[in-house]
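Missing here is one protein chain; the remaining ones are kept as they sit in the complex.
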Amino acid sequence: MTFEELCGKQTEEVERQQALKNRIMCCTAAGCLSCGADGLRQAISAEIAAQGRQADVELCGSGCMGMCSRGPLVLSAACNRLYGNVAPADAAALVSADPAATETLADRAIDLDSPFFSKQTRIVLANSGHVDPEKLADYIAAGGYQSLGKALTAMSPRDVVEEVKKSGLRGRGGAGYPTGLKWELVMKQIPQVKYVVCNADEGDPGAFMDRSVLEGDPHRVLEGMAIAGFAVGAQQGFIYVRGEYGLAIQRLQTAIKQAEREHLLGARILDSGFQFRIDLRVGAGAFVCGEETALIASIEGKRGEPRQRPPYPPESGLWGAPTLINNVETFANIPPIVQNGGDWFASVGTASSKGTKVFALAGKIVNTGLIEVPMGTTLRTILFDIGGGIPEGKFKAAQTGGPSGGCIPEQFLDTPVDYESLVTIGSIMGSGGLIVMDDKSCMVDVARFFMEFCMDESCGKCIPCRAGTVQMHDILHRMTRGDATEDDIEMLETLSGLLRETSLCGLGQTAPNPVMSTLKYFRDEYEAHIRERRCPAGLCQMESQLEEAMA
Amino acid sequence: MTASPPAATVKDNREKLLERAMSRYQYSGDALIEVLHTAQELYGFLPPALLKTIAHKLRLPASRVLGVASFYHFFSLQPKAAHTFVVCLGTACYVAGALGLVEALDRSGAKPGSSGAKNDVSVQTARCIGACGLAPALIYDGVVHARATPQLIKAELERIGVK
Partner (left out) sequence: MSVKTLEIDGRMLTGRTGETVFAVAWDHGIQIPRLCHVGGLSDVGACRLCLVEIEGRKRLQASCLTLIEEGMVVKTATPKLKSHRKLIVELLLAERNHVCSVCVMNGECELQDLAASHGVDHVRLRYQFPSLPVDTSHERFGIDHNRCILCTRCVRVCDEVEGAHTWDVCGRGTASHIISDLGEPWGESDTCTSCGKCVQVCPTGALFSKGKTVAEMRKDRGFLKYIVTAREKKQWIG
């Protein structure tokens, strides 16, 4: 397919869709699937056949629509209404041409003007909920692969890199390294063989942004990677995806096949001289493989153990070749940047953090789900306007950055969310998991939970992380049992310093963060556990209480 | 007693499929993890004899193959039970009371990390399955259950004959 043919195909598909009476989008992301979206989809499909509407009503699956707490979700394009908690019994009303019939669904209509939607800005998730992730034509109709076409026909690799640099996009995996600089570094490397790797080993507990993007809009990630391959001079890409993400793997496989068939990937892409292949590598359950050097070891078929940097992957990565590693959300931002220009992207966000950030809202919050906001939005807006606040009880802390992040207390709710501000208040942006805790959550127990996570996921290569996480967990565990002393807090701080400064990779270096941030903001809870053998949240079972109960 | 003919056919087929997977990667040692994935899909787990075959075919030292297989939690070196419960212990599920689910399974005699335990139920815990919006999540025989409750577990256990 040439670029002209691609444009023709887009027009053709858009016209076809406009000619339809209705398109019913049924959310088929993992969230809705686990509350019955599959059966619902079959019921709607059967209903379309029963009413004989195959010609003018189309049923499509779609990516995550965001409000996972109200699943399964269905969007009726004709009246632009989103329904939550839809049951198979509602299929007839959904398909019906009679507006009166849909009235039975009115009570489950979700207000699209509510703050949950109006306060969001969707760049990465623009297609999620509107495009069927299993249909290439749908993605093309939404302007898909136009950016790749533009890059191949009207830009040089250097132009692309410059545009990405201008956009101010920073890595969305957590550390926030400027993407454009990384691309430039790889582009400038002399060796002929280079690789582009998409890090889809999303492992933070409480984070499901990348999974949603891969499930909901896989072609966008492929397109972003192909543009990256063109810019840095690579012909081979790998997507390293978590083994737990079965649906994402399946959708990616489908998408890669579709794209290869239409010459959007593979040899002679869009009839140009550029070739780029993408292969999937399925992870096997090791959190540490999200660290880039461990990820490289894993793709090479080895134990996922990190190695010292420098050399950094742009100089020496996969099989010693220059390697560009970005995460899913970073690649998903590339097509719109190439299409609309770096300046457009840079107009969203704050001075140092450009664009938007996708967050996965979970925990004690009304609207659990997937959202995307401009950088610089305050936590208060995210949690209370978009998230709908705390269902019952009182807000205590928001946890960002997973096991590498920290707990943010109420006094910082008006902090704008960007890379620097979050570091200032003792947390990190992380990959986008945002977990809300109320007064029933014990912060010592939360710290213990994350330390247990790091202990289990430590690869064991370096001593501070392997043995240090065990000791820190031991102390925290004793605290939650009422079996710790003041000296233990001091040792916790000493060990935190050791892990932070001497661990080989990011996992060990950031493992103390949840402990440090809770010690900073919730020290009184630690002290209550130690001095009074009491858990203020009433969660921890103290040994003394157990003994009393026994006696 | 000799194996019945149909079983033998299945076995031959699996060997062939594994061979095909290895040849697809030109028997490269770099593809060890992909090959282990395929082997586990075919055989359900990775017994020593299978690891030895893989090491031999990919021309890798046996200790390295076991080193890799034991590093990744996806790979099981023991046979799996007939029914598997995976309780998600990600942050969101933890905050939403996933420990209650573990306790419910615990009471039935099945312990986390156990495999082929009492009545052939295996209980595993996962580090976030990415279904945080549906916390607490439970994967029962491959199907994700949203907002799982101890009652649901109790009902399921009763259904499969575990008291």
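Should a chain be cited, it is by its letter among A and B, assigned in written order, with residues numbered from 1 in that chain.
Just so we're on the same page, a residue touches a chain if its C-beta (ideal position, glycine included) is under 8 Å from a C-beta of that chain, and two chains touch if they have at least 3 such contacts.
Here the structure is a predicted model, which is why all the values come from computation and not from measurement.
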Check: shown chains touched by the absent chain are A, B
So one chain is hidden, and I want to know which residue out of A:M209, A:L495, A:L519 or A:C535 touches that hidden chain in the complete assembly.
A:L495
Which residue from A:R307, A:K394 or A:R531 sits in contact with the chain not drawn here?
A:R307
Footprint of the hidden chain on chain B, which residues?
48, 51-52, 61-67, 70-71
What residue numbers in chain A mark contact with the hidden partner chain?
286, 303, 307-308, 455-464, 466-471, 474, 491, 494-495, 498, 501-504
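In this text, only the chains that are shown with their structure count from here on.
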How many angstrom lie between the CA centroids of chain A and chain B, rounded to a whole number?
25
Within their complex, chain B touches chain A through residues 28-34, 36-37, 67-68, 71-75, 89-92, 94-96, 126-135, 137, 143-146
Per the contact definition, I'd like the list of chain A residues that touch chain B in the complex.
30-31, 33-35, 68-69, 71, 202-208, 211, 242-245, 281-287, 298-304, 319, 360-364, 368-370, 399, 402, 433, 435, 437, 441, 449-450, 453, 456-457, 459
